[in-house]
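The complex is shown incomplete by one protein chain, all other protein chains being positioned as in the whole.
On to chain A.
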Amino acid sequence: MSLFWIVFRQLQEFESMATSKKVITREEWERKLSDVKIRKEDMNKLVMNFLVTEGYVDAAEKFRRESGTEPDIDLATITDRMAVKKAVQCGNVEDAIEKVNDLNPEILDTNPQLFFHLQQQRLIELIRNGKVEEALEFAQEELAPRGEENQSFLEELERTVALLAFEDVSNCPVGELLDISQRLKTATEVNAAILTSQSHEKDPKLPSLLKMLIWAQNQLDEKAAYPRIKDLSTAMLEDPAV
């Protein structure tokens, strides 16, 4: 064996020693966990933030009474926001646009992409309802001019109009536009825009914290073996594999 290989082996050994992970037993870990103090009011705030952002207005009102937690937004605005969201989800896009403008006309004025997506949704609903002539007229008059401003709008428009070319839309390559998920996508976009206009985060904090937990566990995995929570929905600690 050449000297090189001897040295190389030794280096490898050294490396594995250096990277050997710290093992934290369940007992030690539980001690660390019990040192962590989580404030009840913080958890309440987190739950309130979820209810408010996701639009559970009645539950938010009840939770305010049952827990004494103040919502971080005027609860009345949730009702309006949810009405818009619901209108899109049910395919009443015109109604939704009117409601958004009642709420704050700046939302659509400052958000051409959102406005386009709403108009596109409107076109989809016309096609869904078999109103071919109306759909064509709407596409040419309302959507095409916007497409000229923006290449990606134009592509979207062409994709949508392609729906008219198929007898059986359920089996065509752009059929997904008619799917319920397209409505939900548009509804989510409007919801986010309204929240932003109310200077509120568009997403609840809880999912971000759950992602942070996954990330923090992954990071710690590199350095230590410790009891981790694999299944978020049961929050059960699982012993480290040693």
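Note that in this section contacts are C-beta pairs under 8 Å (C-beta built on N, C-alpha and C of every residue); 3 or more make two chains touch, one makes a residue touch a chain; residues count from 1.
Criterion: contacts and distances are computed from a predicted model.
When the unshown chain is looked up in UniProt, the name that turns up among "tRNA (guanine(10)-N(2))-methyltransferase", "Ran-binding protein 10", "DNA replication complex GINS protein SLD5" or "Actin-related protein 2/3 complex subunit 5" is "Ran-binding protein 10". From the set A:T25, A:Q89, A:N150 or A:Q182, the residue in touch with the chain omitted from the display is A:Q89, counting the whole complex. Residue positions on chain A in contact with the hidden chain: 22, 24, 29, 32-33, 36-43, 45-47, 50-51, 56-59, 61-63, 65-68, 89, 180, 183-184, 196, 199-217, 219-220, 223-224, 226, 228-229, 231-235, 237, in rising order.
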